[in-house]
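Only one protein chain is missing; all other protein chains are in place.
Labels for the chains are A and B, by order of writing; each one numbers its residues from 1.
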Amino acid sequence: MEILVCLKQVPDTEAEIRPTADNTEINYDGVKFVINVYDEYAVEEALKVKEKVGEGTITLVTLGPDRAVESIRTGLAMGADKAVHLDDPAFLGADAYATAKALAKAIEGMSYDFILCGMRAIDDDSFQVGHILGEFLGLPSVMGIVKFELSGDKKKATVHRQVEGGMEVLEVSLPAVFGATKGLNEPRYPSLPGIMKAKKKELKPVKLADLGLSEGEVGKQGALTQVSQFSLPPLRQAGKVVDGDTPEAKAANLAKLLREEAKAI
Amino acid sequence: MAGIWVYAEHKEGKVKKVAFEILSEAKQMAEKKGEPLCAVLIGSGVEGMAPALGSYGAQKVYCVEANDLGTYTTGGFAKALCDLVQQEKPSILLFGASVNGKDLSARVAGRLGVGLATDCTGIGLDDAGKLQVRRPMFAGKVYAEMAFADASPQMASVRPNVLTAAEPDASSKPEVAKVAATVKAEDIMVTVSEVIKTGGEKLDVTEAEIIVSGGRGMKGPENFKILEELANILGGVVGASRSAVDAGWRPQSDQVGQSGKVVTPNLYIAAGISGAIQHLAGMGTSKVIVAINKDPEAPIFKKADYGVVDDLFKVVPALTEECKKLKAE
Partner (left out) sequence: MLPTREIFWNVGNVRIAVYILAAIPVLIFAYTLYERIRLWRLGGGEPRFDRLGTRVGSLITYALGHARILRDAYPGIMHLLIFWGFAVLFLGTATIVVQEDFVLPIWGTTFFHGDFYLYYSLALDVFGLLAIIGVLMALVRRYITRPERLDNKTDDAIALCFILAVLVTGFLLEGARLAAEMPPWGRWSPVGWSVASLVFNQASLQGLRVTHQVLWWIHLALSFGFIIYITYSKLLHIISSALSIFFRNLNPPAALRPIENMEEAETFGVSRLEDFTWVDLMHLDACTRCGRCQEQCPATFTDKPLNPKKVIQDLKGLMEAKGKGVIARMRTWGVEEDADASPASEEHPMIGERVLEDEIWSCTTCGACVEQCPVFIEPYPKLIDMRRYLTLMESRFPPEVQTAMRNMENNSNPWGIGSATRGDWAADLDVKTLADDPDVEYLLYVGCSGSFDDLNKKVSTAVTKILQTTGVRFGILGAEEGCCGDSARRLGNEYLFQIMAQQNIEIMKGYNVKKIITLCPHGYNTLKNEYPQLGGDFEVYHYTEILANLIAQRRMTFTKQLNLKVAYHDSCYLGRHNGIYDPPRQILRALPGVKVVEMKRSREKGFCCGAGGGRMWMEEHLGTRINHARLEDVVACNPQLVGTACPFCYTMLADGIKEKELEKKYRASDLAELVLEAMGKKAQ
């Protein structure tokens, strides 16, 4: 059983995200980085499948700068067996499309029964890489799974995909790409022996040249969308105390504010 | 060739509101570009929804149908849509950023080899007539203006409840083009065995867009009824603070907070919750926070966008009434 898990390193959810002075990039100074939480669900599910089947190899695939190694090691500490790190300046500055292209090329040459990834990354919030990866590899892609069950013959998977107002139960022939979301499992906390062993597990760097792609196809040059400018959202104003002489009046004012000002209802 | 297209997601015979919002916004874009504004319905037996799309500005409505398109599948719908797009060649393709909207648009963008911006809060055209959008990133901590490569169509999914739907004009009738899609099993790539409904719009508290939460101030389990009523009207779910769960009033699965669940709804209404740090850790990144509490010193007021210092047992039912009125409008 061979499982690939796409893993991305992203800033911690509590990190302060500030644009650079010219507003074209994000200033990552002092920012703490972690594994994208949705990818953690993917890693955890891969581990659970491996434990259930009783054997298998889990390979992490990451596209990211040098610092991503730390997150890869965390994934290895959770129990993944080895990793491939697309680590080349040419890969950086990509959008979902260019990222998926590079990942797909790296994965093309690998053998796998299925691929798990996070449905979304909490930095870009694009929700795209999983599907585009599936498209490049010619595989079915199901994003947003909250339950995964491998068939006895390991040729199919039955998954529950979360939608508004319910759940779809899908049967998917393998190989396929699955995007994990919250509710699929509870990612394990790496044990200390796991952390120590992870330091020695295979982490293979992959450069542009290894993939046989040109610079124009990946990274910033290969991106089909681009951020032209970042801006900060309006500062969360100090809260307003809602006026009103009676509770009913306050409720009315609140409803009005929520609809018109906050556009929340 | 040309055309600004809006994918019109529908459910149980009705078009989702976000499509109307996008059409209203895209109308100006289409006029500026001098291209037709079209809508696309995919499914089985969808023609009846075309007039509604017309009333919001769609000049042409493609009704793409096939038997196998009765239920949404990424593969089936992507095939049908891509075939049509490759044939008609619109310049811009827009979706609502619902669960399936985000889903479908991604696979389509991959297949067409075009740029896609997800969950936009603003759409428009740049000087060259290409799509230009504004969208939140990093869970809303920054906003990004995004530009597209030339590849056509430029795609975007738009966040629901942000753009405003115009007043519908029932007299505006669209041209309806029926398209028979060819969708085979190998296109669909999955088998849908079952669709489980969990009742209304009820999601797990962590996935809900609107949460109405109660704390110790609720004074008892039976009082949560008023929160349930408010949540129902708003289309949200009921959450609880640790005090309420500890007291046995609500199940653990409803607990919002550091040792319960961390939630990121668009609207979080905290009734009778003091706002201890462990609770704030669970809902602090909600987009809009409303606090209703008798105690003006309650820490939650520091975090809330709107605070009502009054008796929740009076305010909440009144708020429910107000929301009912708004909904009826």
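The rule is simple: a residue touches a chain if its C-beta (ideal position, glycine included) is under 8 Å from a C-beta of that chain, and two chains touch if they have at least 3 such contacts.
Not measured: the values here are computed from a predicted model.
> Of the residues B:121, B:191, B:232 or B:278, I need the one that contacts the missing chain.
B:278
> From the list A:19, A:118 or A:190, which touches the chain that is not on show?
Spelled out, the listed residue whose C-beta touches the missing chain is A:190.
> Hey, which of A:32, A:52, A:155 or A:204 is the one touching the hidden chain?
A:32
> To test your reading of the contact rule: which positions on chain B touch the chain that is missing from view?
216, 243, 258-259, 274-278, 281, 299, 302
> Residue-wise, where is chain A in contact with the chain that is not depicted?
The missing chain touches chain A at positions 12, 14-16, 30, 32, 34, 186, 188-193, 195-196.
Quick note on the criterion: only the chains that are shown with their structure count from here on.
> What whole-Å value do you get for the distance between chain A and chain B if each is reduced to the mean of its CA atoms?
21
> Help me check something: in the complex, which residues belonging to chain B touch chain A?
74-75, 98-100, 102-103, 106-107, 109-111, 113-119, 135-149, 151, 161-162, 189-204, 206-207, 210, 234, 266-267, 285, 287-291, 301-311, 314-316, 318-319, 321-323, 325-326
> For the complex, which residues does chain A have touching chain B?
Per the stated touch rule, the residues are 11, 13, 16-19, 26, 95-97, 100, 122-128, 130-136, 139-144, 158, 160, 162-173, 176, 182-183, 223-233, 236-237, 239-242, 244, 246-248, 250-252, 254-259, 262-265.
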